[in-house]
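As you look at this complex, bear in mind that one protein chain is not there, while each of the others sits in place.
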Amino acid sequence: MRYVDKTVVGLSIAFVVLLFADFFMAEWMRFIGLQSLARGAVALGLLVLWRTGLVSFGHALYFGIGAYAAAMLTLVGYHDAFFLVLAGTLASGLLAFLLGFLLRRYRAIFFALLNMAFSMILYGVIVKTEELGSTDGFSVLTPTFLGYAPQGEAVQTTLFLFTLVFTYIVTVGVHLYLKTTLGGMSMAVRENEIRVEYLGYSAEKVIHVKYVFSGLVAGFGGAIMALAIGQVDPDSMANWNVSGEFVFITILSGIGNVGATYIGALVFELIRTYAFEYAPQVWQFILGGSLLAIIMFLPDGIWSLIDRLRKSEG
Amino acid sequence: MTVVLEVRDLQKTFGAVVAAKDINVTVNEHEIIGIIGANGAGKTTFVNMVTGYLKPTSGHIEFAGRNIMGLPPRDITNLGISRSFQVPQVFTSESVFDNLQMAYAITEASGMGLLSPLYNDERAARVDSHLKRYQIAEYRNATASTLPQGVRKLLDIAMAAVSNPTILMLDEPTSGISVEEKFGLMDIIMEALRQDETTVLFIEHDMEIVERYVSRVLAFYQGEIICDAPTAEALVDSGVREFVIGEEYHRTRTEAANGQSNGQEGDDNA
Amino acid sequence: MGILKRPGKAALLAGGLAAAVGLTAGAANAADEVVMAVPTFLTGAGAPAFGVPARNGAEVIIEAINKGKLPAPYDKSGKGLAGRQIKAVIYDESGGGVKQVAEFRNKVQKQGVDLFVGYISSGTCAAITPVAEELKMLTIFPICGTPRIFEEINKNPKYVFRTMGHATADGVAEALYVKANMPDVKGYTGINQNYAWGQDSWRDFDLAMKQLMPNVPASDKAQWPKIFSGQYGAEISALMLSKEPLVHSSLWGGDLEAFIFQGAARGLFRKKKLLFSVADTSVYRLGKKAPAGAILGARGPYGIFAAGVDTPLNNWFRKVYQDRYSVPPVGGSYQAAQGVLAAKYAYDAAAKANGGKFPSTDQVIAALEGATYQGLAAKVHMNRSNGHQAATKHMIGVLEWDKEAGGPIMTKVTEFGPDCVMPPPGVNGTEWLKGGMKGAKC
Partner (left out) sequence: MQELIVILVDGLVFSSYLFMVAVGLTVIFGVMKILNVTHGSFYAFGAYMSATLIGAYYSTDWPEFGGFLAIFAAALVVGVFFGIVLERGLLRFLYHRDEHIIVLATFAMFLVLEDVLLIIWGTDPYFAFEPMTLLGSVDIVEMTFDVYSLTLICLAVVVGLGLWLGLTKTKWGKLLLAVIFDREVSQAMGINVTVVFTVTFVIGAIMGALGGAYIAPTISVNPGIGVEVIVLAFAVVVIGGMGSIPGAMIGALLVGISRAAAVHKFPEIELFVIYAIMAVVLSIRPEGLFAPAQARKI
């Protein structure tokens, strides 16, 4: 039996559509798209953790590290997007690997809050570092792409292509990974760690692997964000409410499907953009209100709408 | 006869409380051993120590020629000692098939193999034949949380047996099971394990079960083994009669069946 | 983890949604208006001190421009910007630089904004500068102070202007004032918020003092409270125990007000001479609670320093503002208004040069580059950083309570010319300070 993975097919179609759309999209939409891809990547990392039963309230830590690592390399003369994003991703992954040894021992709210505590420590370090512009942050120059140095609108178009390709690879990779034994162990750890141990595998190891993984994708998202915006600063990159937004996106998306995180991120950006535009005095009210509405009435996120749609059809 | 497990001078104290004292046991290949004793006598503590869930205060546990004391459960499982639980430890929101598939996958995969797909047809076939041996194939697609207690117990034991362990320790396999079902359940388990030539140690309160399936008995009282002898001998031992069976024998059979939800002994379901 | 039956659909949906929304271009604006985005703090701690006064100041001016009611010298230039009405898009600057960059792009690409007049925080300005240049968007910063904008971030700006002196001028003017009025001062210490702007303020004042009064020692225990901490008990004790008689502070808004309440209750202001670099934002509000005798600066003739400037434009502005908002305009109101006036001046001048036709952005920029125009209470000279950075005169004085008028008043005011406190064109502020402020014309 030839098994065709429909999520991969769906992601591939979306990838191709967006690839072409890149050249026709309005600039502001491409920019929102870029941010959605970056934030969606972080939410993807949270999804992987969430399937293991863990939620992090501090993933701005890895987002921030990814962003700052990439941005700091531009200060010392590196400008290639491939290198910067790789470096940001790996820097976050490394930190997640190290902190993982401590964090993998904790569950539930303690896990969530320890992450938050560490992200606050990073925030403090950045604010105290005048060389990195303290609270002002600093600008990131336009990256080059293997020697190609785009100008004007081409910067965003190229960056979008670049991000799209890597996001596609990462997302399909995550999806396939979730279907492997190690990926499937998310369920096992969430459901019953004792059984996992007595089947001969370390639940903490499973968690650690997933934690590193979520750190890597969050770092990837951060590095992309730094390049897309051309600016890093601690309040937008490492503060606790940024972590809250990532969890928001994850809840918005639901954890049913890897592709949903990007839809969630897009919806989040759109809510925020339009709230900012049409109700500048009460945009927080609208953002908070939408979040509450989703928690109350759409507990499994946007993905559950699609599930419902399917059920009503079939 | 080959010795597979040797326990010497095992001690476990929780503060001032002595949970296990001077435990010395030698287990031979293919033995079926029953562990009896009143609630709080130290039976589950013994199983917890051997399988690595509790770290003994002192002593020595040798399995297959190496000291396994202080190893975590996963390492001991991988070496060949597996266990089931008084309260079944399964992946409650998954189907019976997915439970066993995961058990097989974890048992079989290691290293890069962990990155191969969870599902493959060969594995599925093994899962299905395992389901048949434990006679729970009809529940294949049922969610674990919806299973009747007996089936859930079987699933728990079936999962423990997936790795084909040298020794399988069963913590009260018949607790919470009605009297009518007990023997049927034990027949299924013992038949499957006999085929695998597994050495079995199981904790049991029902002396009829002990008499029927066990060749040798370890009787626990206040953290100590007060009797280690062939079944027939043990059941007439005066100490055993006074401190273990005495209680048990005065109960009616129904009470014995319903009175197993002991909250004091062990913490394996924490 | 159920196997999903038709997941492709959702992904398609997303792609389609993105593409569909994206392919529709930004909203078109009426041809006869100029869309002016005015980002300013509407929420958070920055709102009362700067954001809302700035918005109010901008609103007063924009309304007058649209009705053609500005007094001289703008009374003959007709309604609007080069004849077109301003459509103001006022929005919140909160949330940090990254979010503001995103919003900037939205406003340009989605809402079709023609120019920006705004931004208060140095951090936002620093973040916006490269994007404004990339998107070729005329952007006037009326308030933010960091010298880095044209010294580091973009040394050759084309689209970005700042219509106010930058923070280096604060430190220089303050040090000059101290030298002139407290020649025997035995030392100085400081209390500044621990964030970029507080750190810069202390550094510039310290550098200027080291040049002007090299024998006066700085404390090595200057205080660095966390921004928005609001609790200064220990800091006040430490300041009172320190031997330095002069305390430099760039606290603003709620932090400043809390510091003043807590300091006044403990007699800090009787014991130490305080020098506040942006306290004018709070003096009217504090009223009698404002510490009389403290030295105040406002980076120019703004707010309370403009109270005595008797020109038709200034008198009109103070009256309209007071009538409308029931409080006198403060520094932020003046500065924002001055930024909008730059647009008024530049559009009108460019239209004139263009034979009366509505000018292109490039023509507006050409008109503003290097220009000198009339602000509310002083001339603004756009003569630094290739004509993109303003220099204005600077004022420092001592705050007192005017019993007769029943309000705060500045006394012992010293004016410093633009070329006295701002580094000469093309010179980096920090290096200028370190090098002994060569070329300053005082």
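Before moving on, here are some points about what is shown:
Should a chain be cited, it is by its letter among A, B and C, assigned in written order, with residues numbered from 1 in that chain.
Everything that follows uses one rule, which is that contacts are C-beta pairs under 8 Å (C-beta built on N, C-alpha and C of every residue); 3 or more make two chains touch, one makes a residue touch a chain.
From a predicted model like this one, the values you see are computed outputs, not experimental measurements.
Check C:Lys87, C:Arg203, C:Arg285 or C:Lys352 against the missing chain and you find that the one touching it is C:Arg285.
If you put the hidden chain back, the residue from C:Phe228, C:Trp316, C:Phe358 or C:Trp401 that touches it is C:Phe228. Within the full complex, the residue among A:Val16, A:Ile169 or A:Ile295 touching the omitted chain is A:Ile295. One of A:Val16, A:Leu75, A:Ile121 or A:Ala149 touches the chain omitted from the figure, and that residue is A:Ile121. The residue touching the chain not shown here, chosen from A:Ala108, A:Leu141, A:Ala154 or A:Ile169, is A:Ala108. Counting the whole complex, the residues of chain C in touch with the unshown chain are 42-45, 47-48, 51-52, 194, 221-226, 228-231, 233-235, 237-238, 240-241, 253-258, 261-262, 265-267, 285-286, 289. Think of the hidden chain as still there; on chain A it touches residues 55, 57, 102, 105-110, 112-114, 116-118, 120-121, 124, 127-128, 193-194, 197, 203, 240-241, 244, 247-248, 251, 281-285, 287-289, 291-292, 295-296, 299.
Convention: only the chains that are shown with their structure count from here on.
Chain contact topology: the protein chains form an open path, each linked only to its neighbours in the line. When each chain is reduced to the average of its Cα atoms, B sits farthest from chain A. Nearest to the common centre of all protein CA atoms is the CA centroid of chain A. Centre-to-centre separation between chain A and chain B, using Cα means, comes to 44 Å. Rounded to whole angstrom, the centroid-to-centroid distance between chain B and chain C, based on C-alpha atoms, equals 75 Å.
Along chain B, no residue makes contact with two or more other chains.
Contact with two or more other chains is made by no residue of chain C.
For chain C in complex with chain A, the residues that touch the partner chain are 1, 4-19, 21-26, 42-43, 90-92, 95-99, 101-103, 105-106, 108-111, 121-123, 126-127, 129-131, 134, 146, 148, 153, 194-197, 199, 227.
For chain B in complex with chain A, the residues that touch the partner chain are 51, 72-75, 77-78, 82-83, 85, 89-94, 98, 102-103, 105-107, 109, 113-119, 159-160, 162-163, 268.
Against chain C, the residues of chain A that register as touching in their complex are 6-7, 9-11, 13-15, 17-18, 21, 24-33, 35-36, 51, 127-128, 130, 133-139, 141-142, 152, 155, 178, 184, 187, 225, 229-237, 239, 256-257, 259-260, 262-263, 266, 270, 273, 276-277, 280-281, 283-284, 303, 306, 310, 314.
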